[in-house]
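Every protein chain of the complex appears in place save one, which is left out.
Right, subunit A next:
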């Protein structure tokens, strides 16, 4: 993501001449890369992520997917700082269990989204550096996607890309799924086969141009029958 570069280690990529002594403070954050995508259809939702875990110039792992299953009808994709992703998913799992035990029912997708918003805002002054996207089915069985910013602002969408390649993927999705900036085109609703094919193509393009995205693609397709997972290989360089 373009804007995150300026906030990272400022010494690393800048000019190579000595400009005076610089004090480097310990930064509690680090950027581990990765891209997440979610698409909602009439009766399905797809959450997809790449599986590369990187830091600076190194790759820590080629098999670290960023989609986490929360309930039978909800999957969350988290990208950004991996430490915060892990902790946040643990906290969400714990809160889901607490809700199940006190209310005797599973949390719905929009309840999980509202809860995550308050969890994130509770850390307004030391945020979780995580870009979250929740994909799932709402109470009526229709696909729903909720996208978050790191401090808890959220919104229900039809499609959203988050993570390092989000600035490249979002315009492509706007055009292909939202039919934005196209004149005289028939707005056909998205079928599951077309959505899966589109997600695969979009990630292949992202792996071409974004260094932090690649290795493999993990797709979770959520329908009322359950969650179906697929793995597709991507560029490993």
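In the analysis below, a residue touches a chain if its C-beta (ideal position, glycine included) is under 8 Å from a C-beta of that chain, and two chains touch if they have at least 3 such contacts; residues count from 1.
Operating definition for what follows: contacts and distances are computed from a predicted model.
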Taking the list "Kinesin-like protein", "ABERRANT GROWTH AND DEATH 2, ARF-GAP domain 2", "Proteasome subunit beta type-11" or "A-type voltage-gated potassium channel KCND1", the UniProt entry for the undisplayed chain gives the protein name "Proteasome subunit beta type-11"
Of the residues listed, A:153, A:175 or A:231, which one is in contact with the missing chain?
A:153
Of the residues A:124, A:142, A:209 or A:236, which one touches the chain left out of the display?
A:124
Touching the unshown chain, subunit A contributes residues 1-4, 7-8, 25, 27-29, 31, 117-118, 120-127, 129, 147, 149-155, 157, 167
